[in-house]
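In what follows, a structure is listed as C-alpha cells, so that the remarks can point back to it.
Here the complex is missing one protein chain, while the rest keep their positions.
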Amino acid sequence: MFNNMTLSDSAQQEADLPGSVLLIIGMVVVAACLFLAMSLVQFQSTDQPLVTLVVSNLEQSGVENPVTAVLLNFRSYDTLLEVAVLLIVALAVMPFSLQDTRLPFIKVSEPVERSLVLEAFLRWLLPAIIVTSGYLLWTGAVLPGGAFQAGALLAGAGILLLLAGHHSFNFNAPTARLLLVVGLAMFLLVGAGVVLSSGIALAYPVAMAGMLILVIEVAATITIAAVLVLLFCALQIEPLGPQPNRVEKEKHS
Amino acid sequence: MPVIDVASLLPLLIAIPLIGAIFSVLLSTKYAQVLIGLLSALALVLVIGLILVNLPSVDTEFTTPLRYVLAGWEAPLGIALSLDGFSALLLSLTVFLVTVLTFYSAFYFAASPARVRFWPLWWLLVAGINALFLSADIFNVYVTLEIIGLAAVALVALSGNKAGLTAALRYLLVGLLGSLCYLLAVALLYHVYGTLDFAQLAAKAESNPLSWAALALITVGLVLKTALVPLHFWLPHAHGSAPAPVSAILSALVVKASFYLLVRFWMEILAPAVTNEALMLLGILGGTAILWGCVQALRAKRLKLMVAYSTVAQIGYLFLLFPLLMSTEEASASQLAAQQQSALAAVSYFIVAHACAKAAMFIAAGNIIHSLGHDDIAKLQGMAKYMPLSLFTFAIAGGSLIGLPPSAGFIAKWLLLNVAIDTHQWWWVVIILTGGLLAALAIFRVLDQAFIKPEQASDHVAPDNWQKVPVAMPVSGLALALCTMALGFNADLIIDLIAIEGGE
Amino acid sequence: MTQALLYGVFGIALFGIGLFGVLAIAHVVKKILAINICGVGVFMVFIANASSGAAPDFVPHAMVLTGIVVAVAGTAMALSLVVRINALEKPEEGA
Partner (left out) sequence: MISGELFIDLLLGSGALVTAILCLTAKDLFQAILLFISMGLLVTLAWVRLGAWDIAIAEAAIGAGLTGALLIATRRQLNQ
C-alpha cells in the first residue's frame, strides 16, 4: 500500500527507473559537481567587504551578537518575509473548520492513558523549558541564540504537553489565530512605526533599536512556537481530509 | 520635480497585501474577508497608480531605476527595493490582474469553506509576487521565491481531492529543488563578488568559471520554476487542478515571476558570463516548448488541462527572447542595445498579452466547471447557448493566444517576428507561425464543440446538474478578454514603459 | 587545502548526493529527505565560504539561519501533503 502511493502518484519518476537512465543522471550530477568543486578550489578568495561593515556598524544595531544584528537590523526585511513564510505553512497545514472557531484554544481533558512518568517530568520540565527559552531569547542579543532557537524550545514544551494527553489545541480559535499572526503583525507594525521617527521603513532609531528588536523577537518567538506546534499537530493527530470516509469504513468493518 | 517621493511608496506594495493577509486570518467571516480583499486591492491600485503617474517619463533624465533602501542600511550590508520600466510594467500587470481576480474570487469562493484559507494565502502570494518584482537583492529574491512557491502550492492544494494534492506535492518538490539550485548560486556569487545587490553585482560581474556555474544553477532552478520544456512536467496538472482564480494567477503571473528573474540575470546581473551558445540553447528549448505545448494542448481531453498546456507553449515564446539577444560581429554596441531593447519590449508585450488572455481563459473554464461540474471537452456540445459570456470570453482570449489581429497577442507576435527578421533568425518565424496555427486548431476544437453543434445539446446537458453562476463571474473574465483587445489598440503604453529602462 | 575549501567541497558533494537522490528515488518521503540533504549541502557551501577569510563573515550565517527555517517550512508542508494523500488513498484501497 505504502509503496503504491509513492510509486504511482507522488513520485516524479517511476521507481523502476532503468539502470541506464540512472547512470546518465549520475554521470551528469557527478560532472556538474566536479566542475563546481574545481572552480571553487581554483578561485582565489578575495577580501570580504561585509566582514568589516558588520563589525563597524554593530554598535548602532542595538545588539551585540552580529548574527542577530544582521537578521533583525541590517537585513531585517528578509526576516520579515521569513515570518510570512511560516504563516503560509501554518495556513497550509491548518485543519480548518468553521465550527471550531468558537471553541477555546486549549482544551483540557482526561487522557485516555496516563503516563505518570511523563506527567511528573512535565511538572518540572515545563517551567524550566519556558524559562530557558526566555533566557535564549534574552541572550540572543549578546550570545548565540535568538527568536528561532527560543521558539523551537517553546514549541518542544507545547509538544510535550500534547503528548501527555491532558491538553489539546484548537488552532481555529481566535486566540490561536492571533498567535499565528502576531509575529508578522508586530514586525510590520514596528517596521512601519519607525517611519515616523527615521523616515525609512524598518530603520530603527539607534537609541531604541535594542528594545524594538526585543519586542519583535518576543512576538516572533510566540508565532514560531505556535507554528511549530501546529505543524506537529497537523501530522501527529488526525489527518485533515476524509474523516467521514474513515468513520464509514469503521462502521463497515 | 515630482510632488511626492515615489520611491517611498514602494514598500507599500508589499505591506498592503501582508496587512490584508493578517486581517483575513483574524477576521474569518465571509463578508469581512471579501471586504478586506476589495480594500486591499483598491489600496494597491491607488499606490501603483500614484507610482506610475509620478514616474518620470522617457523624455526626462531618468537613467537609474528608483531605489528605496530598507532599514536605512545601504547595500551591500542592507537590502534595497528598486523599480525600473520592466518591473513597473510587471507590477502594474500584477495589481491589475489581482484586482480583477479578487473580485472574481469573491464570487467563486462565496459558498466554499475553502475561502477561510484562500484569502490569507491569496494575499501572501500577492505580497510575494510584488516583493519579487521589487527586490534588488539576490538572497531576498530567494525568500520571495519561497513565499511564492509555498503559497502557490497551498493554494493548489485547496482543491482537496487526490489529484489536486498530488499535483501540489509534485509542484512543491520541484519548487523546493529549484529554489535550492538558486540558493547554491547565491552562495557562489556572494563568495566571488562579496555583495548581494543586483546593481553592485552587475558592476562587478565578470566571466569566470564560478560565474558560469552560478548562471547555470540559476537557470536550471528558475527554468524548473518557469516550466520550460523539458522541465515542464509538473505544470499542467498543478495549473489544471487548482481552483480557477488560482490557476489564473499561476499561469498569468507566477511563472512570469521566475522568468522575470531569468531576464534580470541574463541581461543585467550576469551579462558578462553569457555566451551566444547558451542563448541559443534557451531559444531552442523555447521553440521546442511552443511545438510540444501546442501538440499536447490539441490532445488534452479536459478544458483546463488544455489551457494549462497552452501555457507551456506560451512560455516557449517568452524564451525566444534569449536568442534574439545574441550579439553579432558586425553590430555595434549601440545597435546591439537597440536590438536587445526591442526584443525585451516584444517579450514584455507578450507577457502582458498572455497574462490577460490566460487569466480570462481560466476564468471561463472555471465558470464552465462551476456550472457543469466537469470540463470534459467532448461533453461541451452546445454550451454556448447556456454560457454565452464565458464562451465568448474564451473565444476572444483564444484569439489573442493564437495571435489574431487586432488582439494584444497579435501585436506581441508581430513585434517578436520583427526582431527575429531583423536579426536574420528566420527559423523562429517558422516556429512562431506554426505555433499560432496549432494553437488555433486547439482553440477551435473547443469552440467547434461549444458553438456549432447546438442541436445535440439537449442530449448532453442534463438540466438538473446545471448551475447558474453569478453574472459577475463571467463578466470579470470578459473584462480581461476585452483588455487583450484594448491593449492591441494601445500598444504604445507598454512599449513606452519598457523604454524607461533604455537608459542603462 | 584549507578548512574552508574542504567543507566547501563537502557541501557540493552533499548537494550532488541529494540531487541524485531526488531524481533517482521514487519514494516521496525519501525524496523529501534528499531535498533536505541538498539544502544542508548548500548551507555548508555558505558557511565554508564565510570562514575562508581572516574573520568569520556573519551575513552568510544569518542567511543560512533564514534558509534552515524556510527549509523546515517546506519540508513540513510536503510531509503534511503526503499524510493527506495517504489518508485519501486508504479508504479506496480498503474498499
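Letters A, B and C mark the chains in the order given here, with residues in each chain numbered from 1 onward.
Definition applied: a residue touches a chain if its C-beta (ideal position, glycine included) is under 8 Å from a C-beta of that chain, and two chains touch if they have at least 3 such contacts.
Everything numeric here is computed off the predicted structure, so don't read it as measured data.
Note that the undisplayed chain, when the full complex is considered, contacts A, C. Think of the hidden chain as still there; on subunit C it touches residues 1, 3-4, 6-7, 10, 13-14, 17-18, 21, 25, 27, 29-30, 32-34, 36-37, 40, 43-44, 47-48, 50-51, 56, 61, 64-65, 68-69, 71-72, 75-76, 79, 82-83, 86-87. Against the chain not shown here, subunit A presents residues 2, 65, 67, 144-146, 148-149, 152-153, 155-156, 159, 228, 231-232, 235-236, 239.
The working rule: only the chains that are shown with their structure count from here on.
C-beta contact counts were set side by side for A-B and B-C; A-B has more. Inter-chain centre distance (subunit A to subunit C, centres taken as mean C-alpha positions): 15 Å. Annotation: 28 Å between the Cα-based centres of subunit B and subunit C. Residue positions of subunit B touching 2 or more other chains, listed in rising order: 77, 139, 143, 146, 150, 153-154, 157, 162, 166, 169, 173, 188, 191. Residue positions 15, 19, 22, 28, 31, 45, 49, 52, 59, 63, 66, 70, 73-74, 77, 82, 84-85, 88-89 of subunit C each touch two or more of the other chains. Interface of subunit B with subunit C (complex): residues 77, 139, 142-143, 146, 149-150, 153-154, 157, 161-162, 165-166, 168-169, 172-173, 176-177, 180, 183-184, 186-188, 190-191. On subunit A, the positions that touch subunit C within their shared complex are 1-7, 9-15, 17, 22, 25-26, 29-30, 32-33, 36-37, 40-41, 45, 47-48, 50-51, 54-55, 66-67, 69-71, 74-75, 78-79, 82, 85-86, 88-89, 92-93, 148, 231, 234-235, 239-242, 245-246, 248-249.
Subunit A contributes residues 9-10, 12, 32, 35-36, 38-40, 42-43, 45-50, 53-54, 57, 73-78, 81-82, 84-85, 87-89, 91-92, 94, 96-98, 101, 174, 177-178, 180-181, 184-185, 188, 191-192, 198, 200-204, 241 to its touches with subunit B in the complex.
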